[in-house]
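The complex appears here without one of its protein chains, the remainder shown in place.
On to chain A.
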Amino acid sequence: MSLDLGFWALQGLNALQLSMLLFLLSIGLTVIFGLMHFVNLAHGSLYALGAYFAATLAGFGGYWAGFFLAPVAVAGVGVLLYSGLIRRMRKSGPMAQVLVTFGLIFAMLDLTRLFWGDLALAIEVPEVLGGRVALLGIEYPTYRLFIIALGLAIFAALAFVLGRTQIGAMIRAGVDNDAMAACLGINVERLFFIVFCVGCALAGLAGAVAAPLLSVTPDMGLQILIPTLIVIVIGGLGSLKGAIAGSLIFGFVQTFGAVLAPQLASVLIYALLAAVLVVKPVGLFPAKG
């Protein structure tokens, strides 16, 4: 193994790409948790659903049909989930919420099997994003760069909305103290619904963009769940900064761990998680200081 500049560039970009996927998933989950104190373990299943929708839609209208419509479809599933289940469980306590949303993972797993079967699906990368780009002395797949750019763009957009707009200030106020926000006439429930739907759409988007990189299988939602939870625990609950920091840490530790110390790779991230929790039990940048 030659540890030259090309190696670092390649692994660095791979790490960044993984981080951006994790960011798209964790941001929804963490803000939903911060605002609603609701743990939705089925968030990963929405990612899998996004990939399946994208694969199916790509069959009719090409890659971009999947890219744009899969998040909308997943948000639609989010609306059903919210009105059918989550709204009723708002006051039922964390244990019941964890159990029900955990059960939901398996229900969704079987539903995807029923509709799409057990075989892995594949999506083609669209032509404009095919091929490779010369960068930092290596040839890097254009599609992966696209994911990095997309993640950064979404991060920037969310930072703007959360940090600079009225609705963003209301969301932060709701995360800080939902009872007081309601006393100021803010409809926290509606805010919560909007955030939930946006979170679902982003999970669907993550699934749609990840689909061409990996094979689409029913259990992909379950596999991504643990990394996503680690990201939000490291980053601290409820904050954008926490989600991006946690995602970057996970992406880099995971990627470089796998190539530099393959024997340790699988425990490295857990060791880091434990270390963060010892030093800062609430995570690095929790919304509530």
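One rule holds in what follows: a residue touches a chain if its C-beta (ideal position, glycine included) is under 8 Å from a C-beta of that chain, and two chains touch if they have at least 3 such contacts; residues count from 1.
As a working rule, contacts and distances are computed from a predicted model.
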Hidden chain of the complex, named as in its UniProt record, picked from "Transketolase", "Sarcosine oxidase subunit alpha family protein", "NADH dehydrogenase subunit E" or "ABC transporter ATP-binding protein": "ABC transporter ATP-binding protein"
Hidden partner chain, touching residue among A:V98, A:I154 or A:M170: A:M170
Full-complex contact with the absent chain, from A:A48, A:I186 or A:V253: A:I186
Missing-partner contacts on chain A, residue numbers: 166, 169-170, 172-173, 175-177, 179-189, 287-289
